[in-house]
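Only a part of the assembly is drawn; its chains keep their places, and the rest are absent.
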Amino acid sequence: MAKSVEIGYIGMGIMGSAMAGRLVEAGFRVTIWNRSAGKCEALVAKGAKVADTPKAVIDRCDITFACTSDPASARAVVFGESGVLAGMRGGKKFVDMSTVDEETAKEIGVAVTAKGAQFLEAPVSGSKGPALQGQLVILAAGDKPLCDEAKPYFDVMGKRTFFLGEVGNGARMKLVVNMMMGINIAALSEGLAVGTQSGLQGTDILEVLKEGALNCPMISLKGPAMLEQRYDTAFPLKHQQKDVNLALSLGNQLGQPMPVAAAANETLKAAKAAGYGDDDMCKVYEVVKVRKVE
Amino acid sequence: MAKSVEIGYIGMGIMGSAMAGRLVEAGFRVTIWNRSAGKCEALVAKGAKVADTPKAVIDRCDITFACTSDPASARAVVFGESGVLAGMRGGKKFVDMSTVDEETAKEIGVAVTAKGAQFLEAPVSGSKGPALQGQLVILAAGDKPLCDEAKPYFDVMGKRTFFLGEVGNGARMKLVVNMMMGINIAALSEGLAVGTQSGLQGTDILEVLKEGALNCPMISLKGPAMLEQRYDTAFPLKHQQKDVNLALSLGNQLGQPMPVAAAANETLKAAKAAGYGDDDMCKVYEVVKVRKVE
């Protein structure tokens, strides 16, 4: 693994700084950039260099990663003045790890490759903890040779990398998985609601689930929080609902009926309407469980 | 653990013979009975004794377990001529491990305790493999002291025992868990359907799920089977649908809306109507995925 390669990382938010930090600690030569320069200091202290603009990162580096907070900032970093695109040319490599919609990923991909450069979309599954521990799951799509070349860096950032084919597939994979998550949290809510109303202990239900075929981290993590009404936001309910809705739109385009996802979407919408949009997605439980009227 | 205690086991089907077999192998003194006596031979070879009727088992034993195939056979063994009830009296203990509905469990419980005996409903979660390996999950409810007393035997048969309160709660817990299973298999079907139609590889979807918060034995086991259209029956689809429907009935009695379970139920009904009732429950995937008409 040639440590003489110059690596760029754009975006020093919670996720980006964690991923770039692991690259620095692994001994790679890393140049970083962030809109507000202050967020670069911690990594500079560990040996990272700083560039003045995204374009300057691209100019200096062989391969540049980016992780911004949403589609708008992803576009700004790429298409803005002195942005990524301004530095793109044959031989340059750009890997966008931001979570964006399929259209944004495709537009960035088309713009980058039109300049003769290589592009990879690579959103991740996992949050702050896994990012710090290099335990992310990387959903790469686009330029296969670039994916292979980026493997050593992905291995430092994540526990597993998937190459999913053409650009857009990374975004779609996130939708499919998040849609299933939305159904599952609604299912857990209905199970806990009917179970506790029928006289079972909520904790017993969770323990029995833990011993069976449905045992998964989501239930272990969210189940107790729901019973204790702890709804600190790990993944905001409004984003969970948005993703289920987008997956339904994808199904609508493809002619694929998804009645169970549609039912879960309506329940999530009811929770958003109840004012829980910024709380954790598992607060959907609060609209599912019935408060008996005497 | 007093190995001089006389233990009875009624019902030598796949599950019952596996559980009784573990008790014999653990060195307990076990008396067995089965409607067709031939099924008793294997255990007799290992040291079990045989009684002529359920009543005879009860008469000889301090504590008797039973595991029959359905509510009708559970009732027959208890209420039939020379049945369990005929032998019940103060000091006798009966643990019914059959999977029955709440009403059957309650009727048997009422009849047994009316004779001055102790009763425990104890359906299990897990199939043949876990039964042979003593890895079942035991969902006990009813007489708490009897549950404590039966603990050494449950520990030989299962990996974990829950005491869930009053008789009926064991049956209800199975319903709640199976209802969630029904939603989850429908969710997996919709996820695989929309994902593969959108250009993703089914195996990639399963692998990504495996790395994330929804990773559970059900997905690991059923997912590949669905993609390969292997639908050998582990749990028949018609039973899966029946349980979701019963859970909805429970919700109906309690006034608990369950719209996601209701949607999953309709999908499972469509699969049953398509003739898949006797196939594995995961064949629901075949009615979810759309065959595009050109």
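Chains here go by letter, A and B, matching the order in which they are written, and residues are numbered from 1 within each.
FYI, a contact is a pair of C-beta atoms (placed from the backbone, for glycine too) under 8 Å apart; a residue touches a chain by one contact, two chains touch by 3 or more.
These numbers come from a predicted model, not from an experiment.
All protein chains share one sequence; of the complete assembly in this entry, 2 are displayed, while the total copy number is 4.
We adopt the following convention: only the chains that are shown with their structure count from here on.
Centre-to-centre, using mean CA coordinates, chain A is 39 Å away from chain B. Here chain A touches chain B in the complex through residues 125-126, 137, 139, 159-160, 162, 164-166, 168-169, 172-173, 176-177, 179-181, 183-184, 186-188, 190-191, 193-195, 197-201, 204-205, 207-209, 211-218, 221, 247, 250-251, 254-264, 266-267, 288-290, 292, going by the rule given at the top.
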